[in-house]
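I have placed the structure first, in the form of structure tokens, so that the comments after it can refer back to it.
Only a single protein chain was left out; the remaining protein chains are all shown in position.
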Amino acid sequence: MTERAPLGVAVIGTGRMGADHVRRIHEVTSGARVAAVVDIDAERAKAVAARVDGCTAHTDPAAAMAAADVDAVLIASPGPAHEATLLAAFEHDLPVLCEKPLTPDAASALRVLEAEQRLGHRRVQVGFMRRYDPEYAKLKALLTTGQLGRPLMLHNRHRNVASPPFFTSSMLISDSVAHEADATRWLLGHEITAVTVLRPTPSVSAPDALQDPQFVVFETDGGALSDVEIFVNCGFGYQVQAEVVCERGTARIGDGHALVTNMAGRWGGTIAQDWTERFEAAYDQEIQAWVDATRRGEVTGPSTWDGYAAAVVCEAGVRALENGGRVEVGLVERPALYA
Amino acid sequence: MTERAPLGVAVIGTGRMGADHVRRIHEVTSGARVAAVVDIDAERAKAVAARVDGCTAHTDPAAAMAAADVDAVLIASPGPAHEATLLAAFEHDLPVLCEKPLTPDAASALRVLEAEQRLGHRRVQVGFMRRYDPEYAKLKALLTTGQLGRPLMLHNRHRNVASPPFFTSSMLISDSVAHEADATRWLLGHEITAVTVLRPTPSVSAPDALQDPQFVVFETDGGALSDVEIFVNCGFGYQVQAEVVCERGTARIGDGHALVTNMAGRWGGTIAQDWTERFEAAYDQEIQAWVDATRRGEVTGPSTWDGYAAAVVCEAGVRALENGGRVEVGLVERPALYA
Amino acid sequence: MTERAPLGVAVIGTGRMGADHVRRIHEVTSGARVAAVVDIDAERAKAVAARVDGCTAHTDPAAAMAAADVDAVLIASPGPAHEATLLAAFEHDLPVLCEKPLTPDAASALRVLEAEQRLGHRRVQVGFMRRYDPEYAKLKALLTTGQLGRPLMLHNRHRNVASPPFFTSSMLISDSVAHEADATRWLLGHEITAVTVLRPTPSVSAPDALQDPQFVVFETDGGALSDVEIFVNCGFGYQVQAEVVCERGTARIGDGHALVTNMAGRWGGTIAQDWTERFEAAYDQEIQAWVDATRRGEVTGPSTWDGYAAAVVCEAGVRALENGGRVEVGLVERPALYA
Partner (left out) sequence: MTERAPLGVAVIGTGRMGADHVRRIHEVTSGARVAAVVDIDAERAKAVAARVDGCTAHTDPAAAMAAADVDAVLIASPGPAHEATLLAAFEHDLPVLCEKPLTPDAASALRVLEAEQRLGHRRVQVGFMRRYDPEYAKLKALLTTGQLGRPLMLHNRHRNVASPPFFTSSMLISDSVAHEADATRWLLGHEITAVTVLRPTPSVSAPDALQDPQFVVFETDGGALSDVEIFVNCGFGYQVQAEVVCERGTARIGDGHALVTNMAGRWGGTIAQDWTERFEAAYDQEIQAWVDATRRGEVTGPSTWDGYAAAVVCEAGVRALENGGRVEVGLVERPALYA
């Protein structure tokens, strides 16, 4: 592939997230085109494909991967379908951007990890898009300079306006806190070794039987602590904040103070109402970085190892939620491929 | 007077401001007592006096000043009554805290200035209480260190929720911007040499025929500019802000960010609704500083010269408002007493 | 005592805190005078007494309490001396403002609690001065309105530049987090039922063997959680922050944004370097409120029960620090006197 040719991407899954990625690659991303879309719902696939010149519609991921103009795969289907699609992509030796979670549980994540090792080179970037958020990126860059000293604690806030009807107490961990599990590992450069989940009285705004909010404490092999307030029915907005406390100072992101008004007795600003507003730039940057690296023949960003580690941590977190107390996290030894 | 004895204060005028000062001296100020109150309305004077043990009520300031337990005078009567009361206090050689304005016009202010010079020593502190506001005090202290370099510009915002019914266009200058005239002189350490008043379209919320907002530009003999947005029907709150632009940096006060909330899609805080909330601490500090200095036998704070200069600047400002263009400010030579 | 007469206060202990209270009552507080000072170091007591007209010096608290012009007692001696002084004050039936801690351990605190019950009426206000800090007071007032709904979580940050040489790991709990124990109880209106203390890797800036920082989690009988980052060698400043997360919103204090500068590539402001700067107004308000209530014949503010509860919580916290895990907090039944 010369650099000139745009990267032909097959987008697997055309639900809300997949359709948004199709739009993004078509209208925002430089150097890529949507070559194919795949959905088990053939009509939905066709409708999405029709928006893009030369894009074909499929119901089988393997068929799309076999197409001549498909150079790379973006997986945005439901989590349980990820493993099979990843293994198929490995057979075609195609680069993959896989939306989080890598797979829904630690056992399947380990199988993917082993399959990629057999392939012998990295093919997968996992969709932990916070690493591409301009604010998180600034925070990471500041930590990397070392001017604040070693990180000792990380305080995280993760708040949603309201949870969807199907949301369960364990999904607060596996779906939401999964982001903080990755952010903790990435910002601190430590693996998580234990999880404790505390259960304050649920909010009256939480649906019956939903344990919301929760307060999660991660311990790490570097000795730093990371605590997470997860509150998915906070009512007032979508808010993601992080403060790293280091030996010589602290750094905080997520205030979102771009536009400040005075009005009706109050100063301040609006809070984003969902993740598309808060993290739009992060998704744009993530896809562009993936396309750029892929065209250079490289694989960068969060790896299969990161997807596997998140799966193990979240499984431990769900056990900690259900049984109380502190649950240790056991990872396999880190393969050389992900050193 | 030994330091032990509280300072006996005669409060002249028992309207909103005077009554508040009576309460303050009685309940907040250390080392002072309200010995007498004066009001042309005898009943009002009596009602206020009744709240304080041993406080006498008068209708004539001179009678109060003659009382044995009166050591000092606080003038909170309407501006037109100030000159006579100040001259009476000079006759009794009593220390005075005179609420702003010193007098309502430059000619009468000059007479007071000359009378105090004949007395031969300072007796008057003028009530420019912003100099005692903790935020203004921090700003002044920072400028005094010199670490920002020389001040070049001062941007001021002065906003009220709504103006009282009797407010006229020229009162925006003489009543409101008078504070910024003093703050400009004090913060920059320059005299004001010219005033320009610009007239944006009045707000629909301003009463008929009121020129509100106005935009005032002061030039100074130190070469710095000071601009003032005065908007007395802004609707949303009482807000006083200042930013000094210096050769090596800027400094800003007035954001009022003590309590930050997230609620209903917005982050931010409340804005004070009137000056009692914004400047309560300033009034407390002003009176305490006056009492402390007086008990030490000293006169500190804004002087008669400061009151005179404000009167001249405001007169020029009103002419600039009425006639358009730039109006020069002419002060008499600064007497040695106020060097 | 007529309202006119100032309250005669005996200040017990003339170390840094006691001497500062003498200055405060002498120069800042309205309606009170320092009638006597007490210190086991007679010279120190005399030196402090000499600054105030008519103030006598003593080495024995009981002698001071017996003086005719002593109406009330302020205890600022070291914690181990508090119990005896409190019991002596009960014998003289004098109102007391007792600096925190009430006493250094739960057993002695309980004895004081029982003694005050035998007296039959409240005499003690404990010096949890954060309740008088303007920012905490605003936060409490906002919670009381109910507009944010029920509190679910409280996140606290408590940071000191550096710890004094004698500071031990358990003092992070008993000396520092004691403030957050009271703030949690007061803001939430709940009793603390269990404490967990987590131990991140100590900072390189912490003295050898000092476990600093620590991360403390309080559970409460109202179901809310309160977490505390305590970091007494953070290096950059003295910073006390709190964010309450409620069912309909959050509220945060402690940002300290009064003066904002642009300078040398950075915007922002200074951080207080110690508690006298951050909480000066709180101490002023606390003493004034105590004097005002005492002159009215009332006892308000944090009670002996609050001092006792803090002692029990801190003892549990120290056990949690030393032994790991979660430690339950056992209070005696709340006496009717403190209902």
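Couple of notes before you dig in:
Chains: A, B and C, in written order; residue numbering restarts at 1 for each.
The criterion applied here is as follows: contacts are C-beta pairs under 8 Å (C-beta built on N, C-alpha and C of every residue); 3 or more make two chains touch, one makes a residue touch a chain.
From a predicted model like this one, the values you see are computed outputs, not experimental measurements.
From the options A:E83, A:E135 or A:D227, the residue with contact to the unseen chain in the full assembly is A:E135. Touching the missing chain, out of B:G149, B:P164 or B:G330, is residue B:G149. Among C:F90, C:F236, C:W275 or C:Y338, only C:F236 touches the chain that is left out of the view. Think of the hidden chain as still there; on chain C it touches residues 159, 234-237, 239, 255-257, 260-271, 273.
Touch with the hidden chain on the side of chain A covers residues 2-4, 26-31, 53-54, 134-135, 138-139, 142, 147-148, 248-253, 255, 257-264, 281, 288, 292. Residues of chain B that touch the chain left out of view are 149-150, 152-153, 155, 198, 200-201, 203-205, 213, 215, 217, 219, 222-225, 227, 229, 231, 234-236, 245, 247-250.
To be clear about the criterion, only the chains that are shown with their structure count from here on.
Distance from per-chain Cα centroids to the pooled protein Cα centroid is smallest for C. Relative to chain A, the most remote chain by averaged C-alpha coordinates is B.
The geometric centre of chain B is 37 Å away from that of chain C, both derived from CA atoms.
Note on chain placement: the centre of chain A and the centre of chain B lie 57 Å apart, centres being C-alpha means. The set of chain B residues touching two or more other chains comprises 255, 257, 260-264.
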